[in-house]
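Note that one protein chain of the assembly has been removed; the remaining protein chains are unaltered in position.
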Amino acid sequence: MGNEGIKSSRRKFVKSAATLAGATMGYAWLKSSHFLLYGAEPEDLSLPWYGIGIDIEKCIGCGNCAKSCKKENDVPLEPFFFRNWVEQYTVKNDGSVDIVSPNGGIDGFVQRVPDEDIFKSFFVAKMCNHCAKSPCEQVCPVGATFLSPEGVVLIDEKYCIGCRYCVQACPYGCRFIHPVKKVANKCTLCYHRLKKDLAPACMEVCPTGARIYGNLRDKESDLVKYLKEHTTQVLRPNLNTGAKLYYNALSSETR
Amino acid sequence: METYQHLYEILANSQGYIFPNEIDLQWGILIVVYPFITGLVAGAFILASLERVFKVRILKPTYQIALLTALAFLLVATMPLISHLAKPQRAYEIMITPHLSSAMAIFGFVYLWYLMVVLLLEIWFDYRHSMVVWAGEKKGFMRWVYRVLTLGVNDISPRAISWDRKLGHIITIVGIPSAFILHGYVGFIFGSLKANPWWSSPLIPIIFLFSAMVSGIALVMLVYMVISYIRKKVVDVNVLDTIGKYLFFILILDFTLESLDQVHRIYEAEESFEIIQLLVSGKLYLTLFISQGLIGTIIPLITLAFLQFYKRKIRLRKSIYFIVSILVLIGVYSMRWNVVIGGQLFSKSFSGFTEFKVGLIGLDGTLMAAFWLLLPIGILAFLLWLLPPWKMVPEEE
Partner (left out) sequence: MKFYIPPQIPRLALVFGIVISLFLLARHFLIPDTFGKYGPYRAAAMDDYTQLEIHYSGQQACFECHQDVEDLKATDVHSGIHCETCHGPGQKHVLSGEAADILKPSDREFCGSCHSLNAARQQDAIFQVDLKEHNVEKECIDCHNSHQPWEMKE
């Protein structure tokens, strides 16, 4: 008889403990999981949807874009970390292609191949393509890289764990791990400047106007006019990244 | 600039054109070690499941050894990943905000599921009866340890014990696909990256799985032989023959899949083919053809095939199995190396190569990798002391 009493009080305790635990579980789950419904958030069409244009016919390989980017964005000056860089392609008469990017093009280019061997030569400026279907954003395990509502792919430096998956996933080689901050880093289209209505640093200093950016939703913008007037291409279209960096006069040798 | 010295050296040694950010390899030796370890876990578990689910009775002596080996390695599995992160102190974020489109994000939950629901539960169901008995026999601290391990479920009536077996059986069945996911997702992490043609293939998860099974089986064979030697017991050669048979057939499957991947790549010869050809015939020649191919696959295959048809003297067979299991483990480790490091040696420009300089010290250096590989052996020794399979209460048939 006494045993039964002890057993039933123990059972009551376990029951109430389980209810309390269950209620806490339920509340905690509800509170923290609202973000799982993020797909329900509608797109804000009043915001700009940024794209970029680079005109290879106008690029003279001065390297100002790469240089100013490092100065604006606190990127170490060593030749291993670039948010954007310039490459020089020299197609020789024998068909081989010589590609160089000495210090990312920051110090400019010196012609290495004599004129008589050159079939054609051109510069290609590279930067983050701010892909609409970004593979880097897809693979981030914690949500530290994301597509902002304006279409700019950004990195949350306070949240990145430095797993480097995004660096592997970018087909264009745009990303790197910042040696001091120890988190992923890449071109942000100078988002901090865009918010103040200033042009990205690389666009500001391009002497020939080879680099433009703009709102793809605005039919009057320079970028949309550029897209209409030129035959543009993106890099690696077969990978379907939704890249928003449109090159004019992109030659087939470009990697 | 001492921190950048090694990068300048790599830059000087890079060939062709690489994108400026690609100088340093992102995933180093720790990321080679991680799939190797989870592969051992999955493979050891599959071997244990063979005994349980498919009732391969001959393998009974290796059942608990396989489970404890899997547990020892699983406990260490997260560590190479955490020590490799640039910000290890933020590692918990993967558990609280997993980005559901990322294969890496499911790691935390698959790992926890496999550890708690599959491995720990299966070992618990198997050992519970013995732990209750040991709790009764021991005195002092150890008695308390075993009582905690039994979770207070002290009922050892025949009915309760038969439920141990039934529930364990269910867990094992659930555990087989769980083991596939635990290691398969690692292969998917590589196989789903369209940016890297050396990795991007639907075959990669399957190849990873089969080489994992191969490595796990070889490991259990090796551990069984070593433990028997330490305990001065005779190794049952029938056990070795059976394990050897499974090793042989799964190794054939693994080899077929790897060859298919390469043949397909050579035949299609798409954009990245030329640079990969240079990679395979150059920087990866030793680790791919010699270490993974010849030492890790061809020699074991020929030897195991030989043993299927000609049963030599017992002592010779045991030595051969011992050597073959080591060779297979070397081969599977090389395979992980070739996939992880090989995929980063060539540039995404498909026009150049960089170099891999692996440091000795530091959180992502060789010493750290060696530590994570050797620690499970220590843990296994501890587990075998705590839960000795040979002192268990004998099962009534």
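As written, the chains take the letters A and B, and residue 1 is the first residue of each chain.
Keep in mind that, in the parts below, a contact is a pair of C-beta atoms (placed from the backbone, for glycine too) under 8 Å apart; a residue touches a chain by one contact, two chains touch by 3 or more.
Note that this is a predicted model, so its numbers are computed, not measured.
Student: Report, in label order, the displayed chains that the undisplayed chain touches.
Tutor: A, B
Student: Of the listed residues B:M95, B:V226 or B:L294, which contacts the missing chain in the full complex?
Tutor: B:M95
Student: Quick one: which of B:W163, B:Y229, B:F249 or B:Y285 touches the chain that's been left out?
Tutor: Reading the full complex, the residue touching the unseen chain is B:W163.
Student: If I consider the whole complex, including the chain that's not displayed, which of B:M116, B:L286, B:I302 or B:L374 touches that chain?
Tutor: Once the missing chain is taken into account, the touching residue is B:M116.
Student: Touching the missing chain, which residues of chain B?
Tutor: Residue positions of chain B that touch the missing chain: 92, 95-97, 99-100, 116, 121, 125, 128, 151-153, 155, 159-160, 163-164, 167.
Student: Given the full complex, what residues of chain A touch the hidden partner chain?
Tutor: Counting over the whole complex, chain A touches the hidden chain at residues 14, 18, 21-22, 24-25, 28-29, 31-32, 34-36, 38, 41, 57-64, 68, 71-72, 88-90, 108-111, 113, 115, 118, 121-123, 143-149, 154-159, 188, 191-193, 195-196, 198-199, 201, 204-209.
Keep in mind that, in the parts below, only the chains that are shown with their structure count from here on.
Student: Distance-wise, how many Å sit between the C-alpha centres of chain A and chain B, to the nearest whole number?
Tutor: 34
Student: Under the stated contact criterion, what part of chain A meets chain B in this complex?
Tutor: 32, 35-36, 78-82, 85, 87, 97, 99-101, 104, 126, 135, 138-144, 159-165, 167-177, 179, 182-183, 239, 255
Student: Would you mind writing out the residues of chain B in touch with chain A in their complex?
Tutor: Within the complex, chain B touches chain A at residues 1, 3-4, 7, 11, 16-17, 19-24, 26-27, 81, 84-88, 90-91, 93-94, 96-105, 107, 189, 193-196, 344, 347-351.
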